[in-house]
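Before we start, here is the structure in question, set down as structure tokens.
A single protein chain has been removed from this complex, and every other one stays in its place.
Labels run A, B and C following the written order; every chain starts at residue 1.
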Amino acid sequence: MQPQRTANDYKSDLKPVWCPGCGDFGVLKGVYEAMLNLQLDPDKVAIVSGIGCSGRLPYFTKCYSFHSVHGRSLPTAMGIKLANPELTVLAAGGDGDGFAIGGGHIPHVARKNIDITYIVMDNEIYGLTKGQVAPTSPLSQSYSTAPFGNLESGIDPVALVLSYGATYVARGFSGDPGMLAELIQKGIEHKGFSFIHVLSPCPTFNKVVTFKSIRAKTQAVHGHDPTDLRKALDLALDSNAIHLGVFYQMEKKSYNDRWQEVWDQASQKPGNLEDLLQRYA
Amino acid sequence: MQPQRTANDYKSDLKPVWCPGCGDFGVLKGVYEAMLNLQLDPDKVAIVSGIGCSGRLPYFTKCYSFHSVHGRSLPTAMGIKLANPELTVLAAGGDGDGFAIGGGHIPHVARKNIDITYIVMDNEIYGLTKGQVAPTSPLSQSYSTAPFGNLESGIDPVALVLSYGATYVARGFSGDPGMLAELIQKGIEHKGFSFIHVLSPCPTFNKVVTFKSIRAKTQAVHGHDPTDLRKALDLALDSNAIHLGVFYQMEKKSYNDRWQEVWDQASQKPGNLEDLLQRYA
Amino acid sequence: MKKEVLVRVGGEGGEGVISTGEILTQALARSSYDVFTYRTYPAEIKGGYAMFQVRISTQGPVPSAGENPDLLVLFNREAYENNASLIEKDTLLIYDSQEFEPQEACFPYAIPLGKIAREQIGNPLTKNIVCLGAISQILGAPMDRVREILRSKFASKGDLLIEKNLLALETGWKYVQENFPARPEFRLESPSRKKDDIVVSGNQAICLGAVVAGCRAMFGYPITPASDILEWMSRELPRFQGIVVQTEDEIAALSATIGASYAGKKSMTATSGPGFSLMTELMGLASMAEIPVVVVDSQRSGPSTGMPTKTEQSDLNLAVYGAHGEGPRIVIAPMDVEDCFYQAVQAFNMAEKYQLPVVLLTDQSLSQRTQTIPRPILSQISVVQRSRAIHLNGEALKRYAITEDGVSPVSLPGDPGGRYIATGLEHDEEGNPQYDPEIHEQMMAKRFKKLEKAVEEPRFVAQYGAESGEIGIICWGSTAGVVREAVEEAQAEGLSVGTLIPKMLYPVRSREISQFVSCFRKILVPELNFTGQLATLIRTQVSVDLISYTKCQGVPFTPVEILAKIRELHELGGDSLERQKYAATANS
Partner (left out) sequence: MKKEVLVRVGGEGGEGVISTGEILTQALARSSYDVFTYRTYPAEIKGGYAMFQVRISTQGPVPSAGENPDLLVLFNREAYENNASLIEKDTLLIYDSQEFEPQEACFPYAIPLGKIAREQIGNPLTKNIVCLGAISQILGAPMDRVREILRSKFASKGDLLIEKNLLALETGWKYVQENFPARPEFRLESPSRKKDDIVVSGNQAICLGAVVAGCRAMFGYPITPASDILEWMSRELPRFQGIVVQTEDEIAALSATIGASYAGKKSMTATSGPGFSLMTELMGLASMAEIPVVVVDSQRSGPSTGMPTKTEQSDLNLAVYGAHGEGPRIVIAPMDVEDCFYQAVQAFNMAEKYQLPVVLLTDQSLSQRTQTIPRPILSQISVVQRSRAIHLNGEALKRYAITEDGVSPVSLPGDPGGRYIATGLEHDEEGNPQYDPEIHEQMMAKRFKKLEKAVEEPRFVAQYGAESGEIGIICWGSTAGVVREAVEEAQAEGLSVGTLIPKMLYPVRSREISQFVSCFRKILVPELNFTGQLATLIRTQVSVDLISYTKCQGVPFTPVEILAKIRELHELGGDSLERQKYAATANS
């Protein structure tokens, strides 16, 4: 029997390159903890990321990792999960990576209900490129590329992904890595597409969103029935508070399950190379 | 004074290339009619489309048109509307063009609330490329690229675009060009992003979605308050019927309005080339 | 009796032009005739001119689509106008007498096709099958085969429709027998031998090759003329426990292909120009992260949306240079349908061996061409597997170890102790980000070293005709067959001509090309594009004066065009003609 794994089994030798005080440290902690709690074998985990400060997360784990290009973590993760369903597959990235350049991919992994856990570190700004406006940035706030104030309303990732039909939708906060670890753990355990929106400050470029400001605006969900999609949408659209916790969870066949059915069905007439050629003779 | 315009003022000399019985004829009719009802000057209208059978629509109008590449009608239309706010700008295309390859653009034009009327002709299939599965195709149905049955749940365009924060969301049916014309007309009149989801059969490749089957499943919205977003979402998620009509409409500053504010603000310190150079002297 | 016959059917898209030709082709091919088809159809679904052509031989492999038809079938006036120039004294012309009257034709067969279908069969859609009966009568086609194929084609549509179609077939057959004199000169001879052949299209051959090579994952997005690869794989790969997914776009398709390959499945995607353009960034990622993938680009007429159903050889530049920065890839172009099979296998082999992206370049005319080809002998095909790292012993895997040939050991997610990070950032041997100037240069060299080996791989160049002499022709892809035919004819005329067909286009096979060009006085490079992309590419590596001969019309060369060019160059003679002149103007 494999001896109990320790936190060190998940940490790589690379020192995180994030600025002191960056929220992403908390997320990394949450990821370590979730894996530890589940006693995952790091060799059986693949973490995929896109580009951004947040996209560096996989380097700091001892899992198989793929640092893909900007916005493409999800389709890459999908390829991995389909090719090897045995793997636990995580995708991680920022708000820009996920909802700007990569935004077109989310509806399609969500509706497939593919068993990937997707963690978005939302700092309402482009960190790595030094402070431009992000899709989650609020209206009117100023940024280097919106010096007259943002002219667009920020998107609401939770509402969006709910409407995409995701089967596990949660929100965490990098200031509470314990709760976050729990949300991630549940997401990994969930058989299907899990989306975890993480509020994660960028103290270097976003002076408005801080650990303190987030604490003031957020509250843990209470007495919410996570199987009720409309209530989940209500909660997401609630203009009085930002809720943390599980918004929605629903059992549905995962994409790999459906593929298994296809393979079962197809294997009634299994492929054979000579037969294939014969068909054209 | 300009004499009253007639239908012919909107029709180009090109004969539509669609198959007999294609739903897109009805949509074209609706577009002509809406323009006629509004007595638009065709020289002041720009219609942008992507690639697909549906993407051929602009050729059959006498408006300024742009047949862009697959999936890019919305950002192209945005460029046009920003460059010349005087123009009435329409975008048109199919379900694949809009929600597969172009799906990443919708949230961002929606949250800008840019004054474009976007018409999606949804036949639940890829028509031009001859019958592949589309993002709106239902689970389990078979297609040339889903011979074992579609393994993905179809997206719900109305719910999606509502969650994107669009300010005008409606659904029409190409079997009812009159109603459609009205919905398009309202969309054009609406100052902001208007989205019109049109059920439009492809008799050639989609044998399941027909004028008849759509008629059987749809009903016009009744007694619905289109200013209530949650009710609109409920209506969209209603599993008993597919509703036709205006789901949601809301007044909000349009993107061009916000740009006007920026220009007004900026003009307090208007740009001057020599001054600009002087700054670096 | 004819040893070879060329049948062309023209009409409006939706009139059954393509299926008339396809059924005829299948029936003849299954009766051991050699076939070679060519089709062109409108970009619209209905309406517009469609054409199907099949060249049938009793003498063995057909090298090209051929020239003027022996038997021309025209459904309407537009088709007539498009083909009038091809009508010769000895053309047999079948046409719908209610649609138009031809000006001249040697053997006019006026048949009221539409009327017969409507009135005698009671189904206007059977017009093309009436016509098929007429053609079969004239050629003496094996009617049992034709019926067999008709039956299986309509199997899912119910017995009534099958009966209607069989009736239409007989009616057409009889109409000719009763109304026209017997013309034995148009009858096909019996095929000379029974062979172990198969009849497939270029795209089908690619699919078969991919499955044989071990491909078990495909991600793609529909696009003409590559869609049927995705469709074929969707049907067949699940039977091999494989995965096929239609993604939301081509970017997702190549991303997922890369992901699946990283996780250990041989993976591919297939697209055409517009989709291939969208994959540009990810081609660089596959190269940098050293992930084997195969990208099929079935070229069509560009630029931009261009002419989606027409052929062109104009994506070579993009295949070779398409990505920011410099990441090695291999570009392979099969030269005919048989080669589609073998080069698909080779594409996977090269991808796995060198851990990089391989582009397989075909085009509309080759992808959608059906040819009789020798049945591959599976036991003789060698398949390369990725070189896995073993004995990790707790040490970190040097996934990007600098080795002599640039190829490094690899692990797959799940392999105990093989953990590494695949990354698009520049990195050290373990995959950790590294921006040190020397390491960047070393890693660039490591990655490009693979091409030095790859360019020495055997069997990526074919050569036909004279081995030295007056005119050497270098060509690629779908153009090869036409050139081979022209070369044979030219040689029969006593002209000294040979041709070299590089199948690996990048890295450039400089050694073989230099050797070839040194054996001929003039070098002609015919290709289906505007700027002469292969000629340009060769000039980057081989210092030689090439005569670039381009055709950019969306349709293939004909053997006569190439032959005319050969004759012209021959007549110009060697001394009066300075190579430099051509070189200087070739690209202007």
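By our rule, a residue touches a chain if its C-beta (ideal position, glycine included) is under 8 Å from a C-beta of that chain, and two chains touch if they have at least 3 such contacts.
All values derive from a computational prediction rather than experimental measurement.
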Neighbouring shown chains of the undisplayed chain, as defined at the top: A, B, C
Identified contact with the non-displayed chain, of C:Gly273, C:Pro292 or C:Pro334: C:Gly273
Among C:Gln59, C:Gln177 or C:Ser304, residue touching the chain not depicted: C:Ser304
Residue, one of A:Val27, A:Ile51 or A:Val246, that touches the chain absent here: A:Ile51
Candidates C:Asp70, C:Glu231 or C:Asp315 - the one touching the absent chain: C:Asp315
Residues from chain A at the interface with the omitted partner, ascending: 17-20, 51, 53, 56, 67, 69-71, 100-101, 103, 126-130, 132-133, 135, 144-148, 204
Interface with the undisplayed chain - residues on chain C: 42-43, 48, 272-274, 276-278, 280-281, 284-285, 287-289, 297, 299, 301-310, 312, 314-315, 317-318, 320-327, 423-426, 433, 435, 437-438, 440-441, 444-445, 448, 452, 529-531, 533, 536-537, 539-541, 543, 545, 551-555, 580, 583, 587-588
Those residues of chain B which, in the complete complex, touch the missing chain: 14, 42-44, 46, 48, 58-59, 62-69, 72, 75-84, 86-87, 104-105, 107-108, 259, 262-263, 265-267, 269-271, 273-274, 276-277, 280-281
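Throughout what follows, only the chains that are shown with their structure count from here on.
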Longest centre-to-centre distance from chain C, chain (CA-based): A
Centre distance in Å when chain B and chain C are each reduced to the mean of their C-alpha atoms: 38
Computed distance of Cα centres, chain C from chain A, in Å: 42
Whole-Å gap between the CA centroids of chain A and chain B: 30
For chain A, residues that touch 2 or more chains besides their own: 104-105, 107-108, 259, 262, 265-266
Residues of chain C engaged with two or more neighbouring chains: 238, 248-249
